[in-house]
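Before anything else, here's the structure in question.
Only a single protein chain was left out; the remaining protein chains are all shown in position.
First chain written, first letter: the chains are A and B, and each begins at residue 1.
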Amino acid sequence: MVKVAHLIPLFPFLAFAVNIFFGRRLREASALISIIACGISAVLSLVVFQGLQAGEGSYSLGTWLFLNGKPLNFGVTVDALSVMMLLVVTVVATLIKIYSVGYMHGDLRYSRYFAYISLFTASMLGLVLADNFVMLYIFWEGVGLCSYLLIAFWFERPAAAKAGLKAFITTRIGDTGLLIGILLLLFSTQTLYFSELKNIAGDDWILTLAAILIFMGAVGKSAQFPLHVWLPDAMEGPTAVSALIHAATMVAAGVYLVARTYALFILHPLCLEIVALIGGISALLAASIATVNNDIKRVLAYSTISQLGLMMLGLGVGGYAAGTFHLMTHAFFKALLFLCAGSVIHSVHTQDIQKMGGLLSKMKVTGATFIIGTLAIAGVPPLSGFWSKDEILTAAWHNGSPVLFWLAVATSFLTAFYMARLIFLVLFGKPRSEMHPSESPKTMTVPLIILAVFAVFAGFIGSPLMHHAFQEFINEGHGGEVVASGFVIGLSIAVSLAGIGLAYLFYVLNNKIVPSGIRAQFAWLHQLLLNKYYIDEIYDAVFVRPCMRFCDFLFKFDAVVVDGLVNGAGAAVRAVSQVLRWVQTGLVQNYLLVQVLGVILFVLTLLGKLCFRF
Amino acid sequence: MIPLGFFIAISAVMFCIGIFGVLTRRNAIAVLMSIELILNAANINLVAFNKYLGTPDGLGQIFALFVIAIAAAASVVGLVLIIAIYRHGKSVFVDEYNLMKW
Partner (left out) sequence: MADIIFYIIALSTCLFAFLTVASRDVFHSAVWLSLTLLSVAAIYFYLDAQFLGVIQVLVYIGGIITLFIFAIKLTAKIGDKTIQQANEQALLSGLAAFVFFIILFKMIALHPWAELQPQAPVFSLEDIGKSMLTTYVLPFEFLSLLLLAAMVGAIVIGKVRK
């Protein structure tokens, strides 16, 4: 029953087509169509999962085109990785669409929203199922487009429009690398199939370069340092979108890409080192920024960058199963956290955590699920985040350098700290501003509860309690089961609890928004973090402004030189025409005379010698 | 007998006079007349060559007949056009119509 896999992206796409063309007439029904389509995809994903368990695998729908004489098929990848992604994407997307019914209620472009998000789901599923780089690239751009459309969904707001542009341009830098990488790969290995990557041998420098360029695409999409700047700004979009695209699925596509082409990265240790290092830097950098940010969504956005960095680190240190496991658990608890944040924002109409406080008593379901999500991401056992983070730490401990391991540990600590800070400031204490919070509608809370269940229990399938069933599955029967050492587990739990404890000390016992004493002591650090390491400013000064100046110059060049040439040509023609105008008398006999003179000249040229012998 | 060259010379004279008329006469009807002169010059050529070169089925004469018929058709249409223009602009002087100028 694996052969239904190609239908999975088809249903959301149909929902997109229906919604985009008939959305105005459908109104509220557009959400229903979208949800049903996504639900069918989820069921089909389960069917495919069953088929995979029964031993079926990838298949092809026929030849698409020929590259260098070799056929390129419409292939459908059905393996552990893609099925895992299918399940995560369809389940999370369905829940988030249900949530959106409540969240987007009354929006001006309600049906358009569901059209875009359906198109996104279709593209994402297509990306997961692609069996070659060309199809992957097409869907890769498809999700990028939807991301842009949805970030700039409220395009009336200049910030949203600008954020959409920023996201599009920033990811484009990575995508260009990806495209060049794909072409290099085609050039050197003559193949674009993922399945054939395993057969490549040798550490040709072109292959290393191709792997690094492909990783560049992943860096852009997964918002890793140095291309991470777009993700925090992407929070201008609807929160449900942030949850689906900018937390759970699309940004994970970069991690998925690295996992999918893992065979290429193993070829040369340099590639893996770069992946791990970029991941580690991103993880720590983003986590540290998250500790001081006051925007509830931006904290989560930096948290996403940080967690994606951890996944990259996990992949980079050889923890293929660990990285993908964290990808799965993260999808659930980060979607949950974003949806909780959305529920809070929906209720109090602000994103500033300095103005919140004491919401737990007013919003019990949201509050409870928020706490569950926080504990999950902080790595408190036995929630899902603990198991997957533990896997990454173990992988780093066993294979990576100490630097990478301690980067991961520091990130874990900071994660626990800023997440605890977030819930202490939002849910506990006293309200710090005038607000009238109330619990969100059922369409929003039910998905929260379901996701909370996933956030709690999704980790068990990869835990020693279930004999690392996930790792077995993702490695397709073989592959090492890394035994976690007691030291790593202990350290992991310790830093999680320490982070939460420190936050409790700072924000509950002191009951202050910002601990003033420490803030005074580390003013420079606080400023640095608050300004996000000035990376945006640096990019602005180094890339954006010179580029703008260059564009200004080009504009002036166009206005003066190019337009001058064009207008000058026109003016010259006019001037000459004014002179030549007298030739055109409008009198037939004038024209005839000229014609006759012409004939005389013609005859003289041809026969002059014959007649006159000159 | 008169050599062929003489006929052709007459034809040439008529032709050039016709051209002169076409180029100079202001009256559109006179221009049409000049065109008739040109056509007749051509016809003389056709008939003379037919006589001197000899074609079994009298091709030259048949050709001349066609020319006469076409000339008749042309002058009919031309004259009607002139009358229509005259009705429109109250003039048949060619140099008073410079509508072809932009």
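FYI, a contact is a pair of C-beta atoms (placed from the backbone, for glycine too) under 8 Å apart; a residue touches a chain by one contact, two chains touch by 3 or more.
Just so you know, these numbers come straight off a predicted model, no measurement behind them.
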{"item": "Displayed chains contacted by the hidden chain, counting the whole assembly", "value": "A, B"}
{"item": "Interface residues of chain B (partner: the chain not displayed)", "value": "1-10, 12-21, 23-27, 29-30, 32-34, 36-37, 40, 43-44, 47-48, 50-54, 56-58, 61-62, 64-66, 68-77, 79-84, 86-87, 92-95"}
{"item": "Residues of chain A (touch criterion as defined above) contacting the omitted chain", "value": "587, 589-590, 593, 596-597, 599-600, 603-604, 607, 610-612"}
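Rule of thumb we're sticking to: only the chains that are shown with their structure count from here on.
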{"item": "Inter-chain centre distance, chain A versus chain B - centres from mean C-alpha coordinates, in Å", "value": "83"}
{"item": "Complex contact set, residues of chain A against chain B", "value": "584-589, 592-593, 596"}
{"item": "Contact footprint of chain A on chain B as seen in their complex", "value": "19, 22-24, 31, 94-95, 97-102"}
